[in-house]
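Shown below is the structure under consideration.
Shown here is a partial selection of chains from the complex, left in place.
Which chain is which? They are A, B, C and D, in the order written, and residues in each are numbered from 1.
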Amino acid sequence: MAETFDRPEIRTPENLVYSKTNVLTDNIMHYCPGCGHGTTHRLLAEVIEEMGIQSETIGIAPVGCSVLAYNYFDVDMQEAAHGRAPAVATAVKRLFPNKFVFTYQGDGDLAAIGTAETIHACNRGENMTIIFVNNGIYGMTGGQMAPTTLPGMPTSTSPYGREVATMGNPLKITELIAQLPGTYYVTRQSVHTPANVRKAKKAIRQAMENQKLNRGLSFVEVVSNCNSGWKLSPVKANKWMEDNMFPFYPLGDIKVNGELVK
Amino acid sequence: MTEEIIIAGFGGQGVLSMGKILAYSGIMQDQEVSWMPSYGPEMRGGTANVTVILSDERISSPVLNAFDTAIILNQQSMDKFEKTIKPGGTLLYDPNGITHHPTRKDIKIYRIQAAEASAAMGNTKTFNMIVLGAFLKIKPIVLMENVEKGLKKSLPVRHHKLIPMNMEAITKGAEIVEEVA
Amino acid sequence: MKELKLMKGNEAVAEAAIRAGADAYFGYPITPQSEVLEYLMAERPYERTGMVVLQAESEVAAINMVYGGAACGKKVITSSSSPGISLKMEGISYIAGAELPCVILNVVRGGPGLGTIQPSQSDYFQATKGGGHGDYRLIVLAPASVQEMADHVKLGFDLAFKYRNPVMILSDGVIGQMMEKVELFEQMPRLSDEEVAANYPWATTGKPAGVPHRIITSLELDSSKQEKHNHHLQEKYRKIQENETMYEAIQTEDAEYLIVAFGSSARISQKAIDMARAKGIKVGMIRPITLFPYPSEIINKLADQVKGILTVEMNAGQMIEDVKLAVNGKVKVEHFGRFGGMIPNPEEVVKALEQKIIGG
Amino acid sequence: MAKVVGDIVIDIERCKGCEVCTTACPQDVIAMASEVNGKGYHYAMKVNGNCIGCSNCAVVCPDAVITVYRAKI
C-alpha cells in the first residue's frame, strides 16, 4: 500500500473547517469534471445553510446544464421552461413574499430565449435573486453559440468563430439590467480560484440578504468555464477564461445599493 | 447477410466513430447500413453507445433490442448489454475497468486488451481502431480494403494522413484478440 | 339570497376568480377578453382577499407565472384569446407534464393568425387534442352563458386540484362580451399558506425540516421512467373520462334528429330547435359541457335512436371528429359551421338540418 | 507559536478528476491517481503531508469532494 499521509487524529468535529453542506443532496452532480456549475451550486447551498433558510427557500432551475439543479439543492425546487425562470420566480415570490426565491440560469436561458422575462422581472424589481452562470456557450445542447459567446470564439454553430457582422456582438446583459431602476444589486464574479470563490460567495450572500430587506432584484453573474463546450481541460479552460472572458466581462460589482458603481 | 451490432462504452472512447467507420465500410461493399447512436446528455461523462447494422437487404428497424454482436468497453455497458446478445451471438470486450466479467454460456466471448495496447502504441486515440480490428478478426464482415475506403470516407481530408496509423491499429487488434469462451 | 348582477362573461370570470378564493391572476391584454384583467385591477382584489393580480410582459411570461404559482399549490388563473393561447402552448404542456392545477380561459376569436377579433370556436382541436407537444390532455369546459362563465371558474379549480391537471375554459367572444344576469356564489376564503402546505404536500411551499424536498418538473431523462409517468397521466385522463363527463340533453327524448353544439353555438342552436320543432321536426340537442372528457357515450347511445346528427360549430368542422368517433359509423354525421368571426343564425341552422340531415 | 496542521479527506468515488484542486493547493498536497474510480476518473489523492488545512482545494472543488480539518498543534 502507498503511504496515505492521513492524520486521523485531527479529524474531529472541532477541527472540521470545510465539508459538504447539507443543503446539497448526496446525489453526484452530472456536471462535467471541473465545471463551474458545481462550484456555484455549492456556494449558493452554503449561503442557504449559513442563513438558516433551507425551509424558506424555493429555487427555480432553468433549461441548460443546470436543468437538474433540483436534484442537488435540498430545498423545494421548480424546473422552469427554457428562459422563463424569472417569470416563474416572479409568481413564486409574489405568492410567498416571505420566502427566499432564486433562479439559477445559464446564458442561453437568461440572455437569449429568456431576454424578455429577464428584463421585465428586473424592471419590476421583483424581490428575488438571479444567479446567472455565463459560460459563453450552450453547454447542455452540445456547445452552440450563446448570446455571450466572444467574438471569434468557435462553437458548434459558429465553427469558424463568432462573426460579429452576421451573428452580432456578445450581449452584456448584466450591464443592461443594471441600468434598470428595479435592480438593487448587480455583480459579476467567478469561481475558478479560492479567492474568487470566496468573493463570489460573499456576493451570493449579499444577494440573498437583500431579499430579507425587500430591496428589489439582486443579480449575480458568475463567469464560468464550460470546458466541454470549449474543448479544453478544466484547468486550461479556467486559464482561457481569465485571458479571454474577463477582459470582455470584467469581474466586480456593477451596481450596489441601487447605485451604479463608478 | 445481416449483422446487428451494439458498441458501448464511455463517451470519449471513440464508440461512435468506430461505428461510423464500420458503417462506411459496409457502404463500400454495397451493403445497406444503419447507425443509431444514443444521444443527449447521457453521452456526457456517462456511457455512449451505437447500434450498427450491416445488411444485404433493406434494413427495417434501426433500433434493436437483441444483437448478433456486442462490443463492450465499460462495466455499465456490460451490465446493460450482455443480456441483449442473441443466443449464439458474440461478445467482445476490453477487460480494463471491468469488475463483473460476462457469465453467459450461450454466446461466444472474446477479450481485447485495447486500452493497454493503445497505451503501448503511444496513442490512446487508436483505442477504438484496435477494438475494430479485433472485431473484424472474429467477424470479417467487411473486407480490409473496404475498411480503408470507409476510413477515407469518414475522416475529413485533413486527417487522411492518420489512416496508416489506424490501419496499423486495426492489424494490432486482430493480432491480440483472445477467445475466452 | 345570492347576489344577482348584470355582467359580461369576462367580468363574471374575474369576479368568480376572486370569490373562488383564487390566489393569483397573471395575464396579458388581448381582445376580446381584456375585461378580465381590467375588472380585476379595478376591483383591487389584493385588498378584498389578498389575491395577486399582475399584468405580465407577454402571454409566455403569464403562463410561466401560472406554472410558478401553481407549483406552490396556489389557485392561479390566466386568460387570453386565440393567438395568445397559441403562445402559451409550451407552457401548458409543461403544466400538464408537471401535473399542476390551474385554470386557463380562452375567449376564442377567429383565426388563423391575427384573424379577426370576432367570436369563433376554431380552437376546439387545440384545446381538446393538445395544441402543445406530447401526450397530454386538458380538462376542457365549454360555458354557454355568463352564469356558466362564473360557475366554471369554481368548477375548474375544483377539477384542477382534484386531478392536478390544467383546466381550460373554452369560451368565445359572444360569451365573453355579452352581459346576462348572473347569480354569484359567495366569497370563499383563500387558503392560508399553512393550509396550502397541509393540503398539497406535493407543492413547493418551502421544504419542512425532515421531509424530502419537493421537486416540480416535467423532465425525466430516463425514458422508461418517462413512459411510466406517461402511463400515469393516461390513467388519470381515463379516470377523468369515467367521472367528469358533463353535458346537457335538450329535448332528446323523442328526437329523430340530433344537434350537437357547445358554447354559443349551442345557444343559437337552441333557438333553431324551437324553430324546427315549430315546423314539426323532432330535433334534440346534446350540449357538451365538458369537451374533454367528451360525452361520447350519450352520443353513441342517441345514435341508435336518431336518423342523423348535425354538429353546429363556429369553425370549419372540428368537434365533428369527436362526434364521428363516438358514433362509429352508426348514423350520418354532418357539420354546419360559420367561421372567421361570423356567427350562425338559427334560420341557417334549421336550413342546414333540413338539407344536410333530413333531406340529404 | 503553535504550528497549524491540516488534513483533507477525499471522497474518491465522487471525485471527477478535474484537477482544479491541484492548482489551488498552496502546498502541492494533491495530485491525480493513476488508477481510475468507478466512474472511470483519475481521482485526486494526497501526495504529501504538508496540508495546512487552508481549504483552498475544497472551496474550488465543484463536486464538494473534499473535507478539510485544521488543528493547531
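Here is the rule we use: a contact is a pair of C-beta atoms (placed from the backbone, for glycine too) under 8 Å apart; a residue touches a chain by one contact, two chains touch by 3 or more.
Values in this document were obtained by computation on a predicted structure and should not be read as measured data.
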Per-kind copy numbers - full assembly in this file: A x2, B x2, C x2, D x2
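Just so it is clear, only the chains that are shown with their structure count from here on.
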Interchain centroid distance [CA atoms averaged], chain C/chain D, Å: 59
Chain A and chain C: spacing of chain centres that average the CA atoms, whole Å: 40
Interface hub residues of chain A, defined as touching at least two other chains: 32-33
Chain D: positions in contact with at least two other chains: 16
Chain B partner contacts - residues on chain D that touch it in the complex: 16, 36, 38-40
Contact set on chain D toward chain A in their complex: 5-7, 9, 14, 16-20, 22-24, 29, 41, 46-49, 51, 53-56, 58-64, 66-71, 73
Contacting residues of chain B [partner chain D, same complex]: 10, 45, 74-75, 97
